[in-house]
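Just one protein chain is left out here, and the rest sit where they should.
Letters A, B and C mark the chains as written, and numbering starts fresh at 1 in each.
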Amino acid sequence: MSATHTILNLPDQRTATLPKRTYINNEDGLLSWLFTGDHKRIAMLYLISITFFFFIGGAFAGLIRLELLTPQPDLVAADTYNKFFSMHGIVMIFLFLVPSVPATLGNFLIPIMIGTKDLAFPKINLLSWYLYWIGGLFTLAALVLGGVDTGWTFTTPLSTHYLNTHVVTAATGVFIIGFSSIFTGLNFIVTIHRMRAPGMTWFRMPLFCWSNYAASILMVLGTPVLAITLVLVGLERLVGIGVFDPTKGGDPLLFQHLFWFYSHPAVYIMILPGMGVISEVISTFSRKRVFGYTAVAFSSVAIALFGFFVWAHHMFIMGVSNYSALVFSLLTMLVAVPSAIKIFNWAFTLQKGSITFETPMLYAFGFLGLFTIGGMTGVFLGALGMDIHLTETYFIVAHFHFVMVGGMLMAFLAGVHFWWPKMTGRMYPESLSKLAAVTTFIGFNLTFLPQFILGYLGMPRRYHAYPQEFQVLNVLSTAGATVLGVGYMLPLLYLAWSLKYGAIAGNNPWQATGLEWQIQSPPLTENFIEIPIVDHEAYDYEWLEHKTAQEVTTVG
Amino acid sequence: MSEYHDPSNVVNPEHADHHIVTPVTYSIVFATLLVMTGVTVGAAYIDLGLMNPVIALAIASFKAVIVILFFMHVKYQSKLVKLTVISGFFTFLVLTTMTLTDYISRAWGLW
Amino acid sequence: MDNVTVATHPHTHETAVAAEHQHVALPQHRHHFETEEQQREAGTFGMWLFLLTEIMFFGGLFFAYLLYRNWYNPAFVVSSNQLSIPLGAANTAILIASGFFMALGVWAAEVRKKGLLLLFLVLTTVFGLAFLGIKAVEYHEKWEKHHIPGASFDVSQFINPQAYGLKEKPLAPDMAQKTQVFFFLYFAMTGMHAFHMIIGIVLLFWLMWRANRGEFSSGYVAPIENFGLYWHFVDIVWIFLFPLLYLINRHPV
Partner (left out) sequence: MHISPVLWQFLVKWLNASALFPREASTMAPYADALYFFLLLITVVGLTLVGALIFGFSIRYRKEKHPVAIQVEGSTLLEATWTIIPLALFLIVFVWGALLYFRIYNPPTNSMNIYVVGKQWMWKAEHPGGQHEINALHVPIGRNVQLTMISQDVFHSFSIPDFRVKREVIPGRYSTVWFNATTPGTYHIFCTQYCGTNHSVMIGEVTALSPDDYEKWTAQSTSGMSLAQNGERLFASMGCNACHSGSAAARGPNLAGVYGSKLQLTSGAQVLVNDAYLRDAILNPSQHLTAGYAPIMPTYQGQISEDGLIDLVEYIKSMQSNYRVQQTLTTSESNQAAPTTPEVVKP
């Protein structure tokens, strides 16, 4: 009976075994992991690292919500609260969101998806992970030494002249993490250009590769601008001369321009790989190729390209020239279109499919709904006049959490659940994971929908204490955050459990078409025994059926 | 013929054969660079008004282009590498022009 | 072709192509690249992508310079006149020469001449060090003139040039303060450039050591080639820094 409800296709658990030789047991010992060049092992190292930082960032989020339970500034002192949200932002953005999908799933899957043995530069890939940790340690050092309270935006002149916290330490951390991200992106671009398997043309690549490719371009071209900006902030603090200091002839808005030149594309660095995950998941669980493959692929590239032209919409009220604001607002409206295209293409992928509702699909549905809201509220903020009232309030907090958490984190969890059997060879408990997906969705909405209302009512962001009339909505939000916290703890627990006790997954539990599903799980260190020749497009379920049928006849 | 296995990317439009640039070419480029350096220094001492920075930057760009083309072998590289080089300068141009839209038009109106 | 399954590819084309090119497997060939050609091109492409990040890294500084030059043009003109054109021009020539020898070094590696390669690498290093030496002399001069931004920065030379034997027109006091912006950008840009040179020279010593062991004498030239790209990029930055900082609006002499 259940066979009709699901496409889950596990081998007979009584006889199933994990493959003898996999990338996990190929070499033993901690050092074999710490000095590995294997993209899959590095991906796992990244997965563990970003999970660690995710829960640190999450703890700060929890503390923030706890403080905001009451209007009075009663839980912690004002500067402590400021350190909380600064650390929450820095950790979540630079140590979790930016590397989340690319450095874990992308690292693991891109070489396999395009049919090669490894990324182009394995050593640089490992270096990128070490840089990530060095940067992470700097950030943690800033935290342990007494924190930093600039907010994640390092706004001058506040960060350069008015704070006595560990700004330079944190900025150094972010600077180093930036290079980690550059190297990941560089590796992806070279790999995708140079190392595709024979027959793997650009338009046969899975959309996951396209979206990671687009994000990589942004990483390579955007991140160095952040680096130089942080260098200048550091110099201004240490040497004390003002490129950004109005009293010495500098322009603080120049900092904003340079900072957002990276940090707006960074938003797309965060969301694009998530969109790639959603394409894979929705296609697999509706047994259907992605509706309008080319449109989805090109919309990723379009987002990456336009992403460089819209940064000043973060500065509409900050004193940019109004003419310039017009231009940036118009371009912002244009960049919203490719996202809309994607949403509808995903929705129509379901049409005439044969849909099942496994955990990754539930997360993907969550993504669609939440990202639609997140994207649409982005249009609110892109509209010049509306932005005046909404910016710097909880509306904007809710907006980017809908995109980043409702979008990216949902996509990340969808991806982790989707590829978990491939990465570990084990299945997680399906009913528990469905529960987690639903819990996350409910908790998320409860947390962040009230914040839209709060924002329109005018509650400013980064407030330690607030007027009493905002309390009810804040209590709702905190309650939601509790549910959300449970929703995020659950996967940690059952995924860890499944490492040992999960059912053995077999090569292709979802009956998916990607190259990664045609090899053993967990894969060999060299991925493929022989480099495959690709003779079909991505998401070709007829090809898969044909192949399966043939295997059955030859084997059976 | 997409199934054709092409490990060296020989039929790939993104491929270019390895070309060895001769010392003769390098020497010509080197001499040109030195001459252009002399010219740009000389031009700096002549008052040409607005043309001074234009000439200086034009010469610098010319020098940069021949360094990129010959010393850095881009002339003999694949389209992909050429495109990469161009995209780098293009992005810098985006940064400059889009930011300048703000700075230039700030003076236009009161607000 | 439809029934060719993914896992059973016979590799006929690859062997054919490999035979055609007659590649000898080098020890530097990494397992995950199918051919050395692929590895070499990947390396070059990766290096270029890295240079893109460098373009954007310096790009931020160049933009800051462009902006403030327009805002505080008189201050920028007189302070740039404080820089020494002979030293700057000499440095340009030296750096171009260094780049020239680097290019010859790549050629020497390509034609597998170990002795020549070493010679050219040494020359590249020597000229690179000469550049840094002259830069140090210039920095020292700025130190003596109190033109290093910070507490001891002194604008009196710009307010009262006659007292210092300069023929320039004095700057208004508020504009004179802005010369500090020029010198900050000067030190930030040339300092960042010099920092890249220092990294380059460290790498050069490493390459010399490897070249001496004969690692690049058998057709494996990727490290030399890619380092060459980096070194030339550093040249290019200077090619733009020199006119921007030293030359533009040089008159009155």
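By our rule, contacts are C-beta pairs under 8 Å (C-beta built on N, C-alpha and C of every residue); 3 or more make two chains touch, one makes a residue touch a chain.
No experiment lies behind these values; they were computed from the predicted model shown.
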Kindly state which of the options A:Ala383, A:Leu435 or A:Leu524 is in contact with the chain not pictured. A:Ala383
Could you tell me which of C:Leu171, C:Met197 or C:Ala211 touches the chain that is not displayed? C:Leu171
Looking at the whole complex, which of A:Gly151, A:Gly240 or A:Pro429 touches the chain that is not displayed? A:Gly151
Could you tell which one of A:Leu305, A:Leu368, A:Met489 or A:Leu524 touches the chain left off the display? A:Leu368
Considering the whole complex, which of A:Pro73, A:Gly240 or A:Pro429 touches the chain not shown? A:Pro73
Extract the touching residues of subunit A with respect to the undisplayed chain. 4-7, 66, 69-75, 78-79, 82, 149, 151, 155, 157-158, 161-163, 246-247, 252-253, 286-289, 291-295, 316-319, 322, 325-326, 329-330, 333-334, 336-337, 340-341, 343-345, 347-348, 350-357, 365, 368-369, 372-373, 376-377, 379-380, 382-389, 391-393, 453, 456-458, 460-473, 475, 541-542
For review purposes, identify every residue of subunit C that touches the missing chain, sorted by number. 72, 74, 171-175, 177
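In the analysis below, only the chains that are shown with their structure count from here on.
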Geometric centre distance via CA averages, subunit C-subunit A, whole Å: 35
Rounded to the nearest Å, the gap between Cα centres of subunit B and subunit C is 14
For subunit A, give me the residues that contact two or more of the other chains. 193-194, 198, 221, 225, 254, 533-535
Counting only residues that touch at least two other chains, what does the list for subunit B look like? 3-7, 9, 80, 87-88, 91, 95, 99, 103
Spell out the part of subunit A that touches subunit C in their complex, as residue ranges. 116-122, 124, 182, 186-187, 189-191, 193-195, 198, 220-225, 227-229, 231-232, 235, 239-243, 248-251, 254, 258, 515, 518-519, 526, 528-536, 543, 546-547, 550-551
Touching residues (chain side subunit A, partner subunit B) in the complex: 193-194, 198-199, 201, 204, 221, 225, 253-254, 257, 261, 308-309, 311-312, 320-324, 327-328, 533-535
Under the touch definition given earlier, write down the residues of subunit B that touch subunit C in their complex. 3-10, 15, 18, 20-23, 26-27, 29-30, 33-34, 37-38, 40-41, 43-47, 52-53, 56-57, 59-60, 63-64, 67-68, 70-73, 77-78, 80-81, 84-85, 87-89, 91-92, 95-96, 99, 103
